[in-house]
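The other protein chains are all here in position, but one chain of the complex has been omitted.
By written order: A, B and C. Residues from 1 in each chain.
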Amino acid sequence: MTTPPTPVSPETLQQALGELFAPWVQALHLRVERSDADGVTLRLPQSDQLSRVGGVLCGQAMMAAADTAMVLALINHFGQFRPCSTVQLSSSFMKPLSGQDALVTARVLRAGKAMAFGEIDLAGADDGKSVFRASTTYALM
Amino acid sequence: MTTPPTPVSPETLQQALGELFAPWVQALHLRVERSDADGVTLRLPQSDQLSRVGGVLCGQAMMAAADTAMVLALINHFGQFRPCSTVQLSSSFMKPLSGQDALVTARVLRAGKAMAFGEIDLAGADDGKSVFRASTTYALM
Amino acid sequence: MTTPPTPVSPETLQQALGELFAPWVQALHLRVERSDADGVTLRLPQSDQLSRVGGVLCGQAMMAAADTAMVLALINHFGQFRPCSTVQLSSSFMKPLSGQDALVTARVLRAGKAMAFGEIDLAGADDGKSVFRASTTYALM
Partner (left out) sequence: MTTPPTPVSPETLQQALGELFAPWVQALHLRVERSDADGVTLRLPQSDQLSRVGGVLCGQAMMAAADTAMVLALINHFGQFRPCSTVQLSSSFMKPLSGQDALVTARVLRAGKAMAFGEIDLAGADDGKSVFRASTTYALM
């Protein structure tokens, strides 16, 4: 039994957000809201830049936020950055979101030696309703 | 048996790209390369904006390009824009891509009355090697 | 706001198991353990018939149990059988399971007019450890 790693502060994760990701991903303006033993929650601010016709949050931004949140959840899980790459990401779009920020919560379900599995939920920040789910697989290096 | 719809020109699809999608998606600078009975191919130009540490194309851009390409492939398939929404998108990241543009090819596998299914391949524009695959489900309205 | 449907008893769901599914699926010998507002839990009994080399539960049985459990969760959700068909099912195999029954819990995340979304967890009945997850999309008719 190994000692569980020290949790990673939201500030450290916010810094990782600014260093590890492509500028285009940073243009989502994700903010780390919370990190604890359960996972990591990011806020995706409402923006015309991310809205398609009709004012709804585009699905492309949901998937991008999900993948990004899971990388941070893995850092949080391991107590530090570990090189990893996304192997698979399955997204379900349950309903549209408009007129509010989104909260993106990523949870590590299992992290073994070579692979990690996780789940992401995206919900309206105001009404709390879940609109998007993703499940992911990462290869750990 | 219905008459197959008139194919949609690359120019018309390029125009749809500029009208239907969020500004953040348009910042991918996708260009329609080809459209025919088989599907639609977009070029995703190499860019520092889309590259994460190490100069590789970020996975978030791959997924976004895939979803976008499939919407255009559905327009091409139906001969015109039909309101639709992504229901599910499953992505497999097979290997990294760097130092070249990507070609994103979307194909409609089946389009019924209420649902459409498709597949997307993303390959290096120079070496032709497939690096990413996605399968998608859309609800037609 | 509609009145929530009457919950469906485990006995009624067990009967549906015997009527709606192919004989080969019934050979899994799934038993309804629990049904409530949260979802449905089935027990998949350990069996040599379902074990591959090494005595581990075969992944094929996990996927089949997941799909079956979600159909029952939809019956439970609607208060009665509604014709539906599986559109998409994404499975993640997190670790092997051996030497024990499995508990398969299906939960409806969202059910709209035309589509329903759900999640399934499969865990060891003795150690409670989650070994498999699936997310599903159904078309409602």
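In the analysis below, contacts are C-beta pairs under 8 Å (C-beta built on N, C-alpha and C of every residue); 3 or more make two chains touch, one makes a residue touch a chain.
Model, not experiment: these values are computed from the prediction.
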Touching the absent chain when the full complex is considered, from C:58, C:114 or C:140: C:58
Selected from C:87, C:103 or C:116 as touching the chain missing from the view: C:87
Missing-partner contacts on chain B, residue numbers: 88, 90, 92, 94-95, 109-110, 112, 117, 119, 130, 133, 135, 137
Absent-chain interface as seen on chain C, which is shown: 19-25, 27-28, 47-53, 58-61, 63-64, 67-68, 85-93, 96
Chain not shown, touching residues in chain A: 87-88, 90, 114-115, 137, 139
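We take it that only the chains that are shown with their structure count from here on.
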Maximum centroid distance from chain C, chain identifier (CA atoms): B
Chain B-chain C separation of Cα centroids, rounded to whole Å: 34
Rounded Å distance between chain A and chain B, as computed from the means of their C-alpha atoms: 23
Multi-partner residues of chain C (at least 2 other chains): 88, 90, 137
